[in-house]
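I'd like to ask you about the structure that follows.
What you see is the complex with one protein chain gone and the rest in place.
Right after this comes chain A.
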Amino acid sequence: MSCQRILYARSIPQGIKHSHRLFTTSSLVYATEEATIKNDAPIATPVKTLTKEQLKKKELRKFLKSKADARKAASEYPLYMKIPEALRYLRAAEVGQPNSQQTVSLTTLIVSDKGVPPLYGNISFPVPLRKSKIAVFSNDVEKLEELKQKYDIYLSGGSELIAEIKNGNVKIDFDKAFATTDIASSLTTQLGRILGPKGVLPNVKKGTVSDDLVTLIRENLGTMPFRERNKCISIGIGKTTFSDEQILQNILAARKALKEAVSTQKSKKPSMLSKTTLTSSHGPGLVIDFN
């Protein structure tokens, strides 16, 4: 068998058919071999498979590199820019686009060990991008009416609203949800699967369940929530029509909130904020100094 393989590896003379009478036995073997292989599918090149240990090493190397990158100064990146200059480029790239598509956003990579809980928190922007939509769940109809009159509430209701959301009749496009204690448990059981992954499930731990809804809403009205997803946090900071100063103020507010989220993280090894880019809907991503 090994002999046959070696023979096949030799250069093939053109025009040999396997019906040809050949003089040497070795050539005869080669001719039949060629005929069988020609009928088959082309031979695929062997795929390099890494062993478990190699994979582990590779992952570790990648993690250490990302950690080293997180310690690097922003100015060391090849496309580092100061914020006003970056905004000038973004505004130029966004020229003529509809206003709804001119959002400037900030993306920060997060470097964290395995098993560290994701970062989350709230940012209160000095110049908000849009009003945050609030949903309130409560069985107390009078209280809801009172709240509706006082604040701009997007959705409110009791068990009937829960049923509507469960059926899919009501879209989940609100940013925040609050609930009273009497309805919280039924919310978790019925809508936990739907609201949980979107991060809008009222929860005692998060501080979004309370009987005193008035103070809760007052504290949270002007804030936007953020959450770490796929090892990065991306936040809409403003529109290109905002002035440089307004965007800078918002970036500072975001920075404050992110640093607070890192410092209050319940973990032995806190996450690190790495490369931060400023980008817009159609524009390039430009690295800025965030630390």
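The rule we apply is simple: a contact is a pair of C-beta atoms (placed from the backbone, for glycine too) under 8 Å apart; a residue touches a chain by one contact, two chains touch by 3 or more; residues count from 1.
Just so we're on the same page, contacts and distances are computed from a predicted model.
Within the choices "Beta-hexosaminidase", "Ribosomal protein/NADH dehydrogenase domain-containing protein", "Transmembrane protein 216-like Protein" or "Elongator complex protein 5", the name that UniProt assigns to the complex's undisplayed chain is "Ribosomal protein/NADH dehydrogenase domain-containing protein". Interface note for the absent chain: among A:96, A:115 or A:197, the touching residue is A:96. Here the missing chain is touched by one residue of A:62, A:88 or A:130, and it is A:88. By the touch definition given at the top, chain A reaches the unshown chain through residues 78-79, 85, 88-89, 91-93, 95-97, 284-285.
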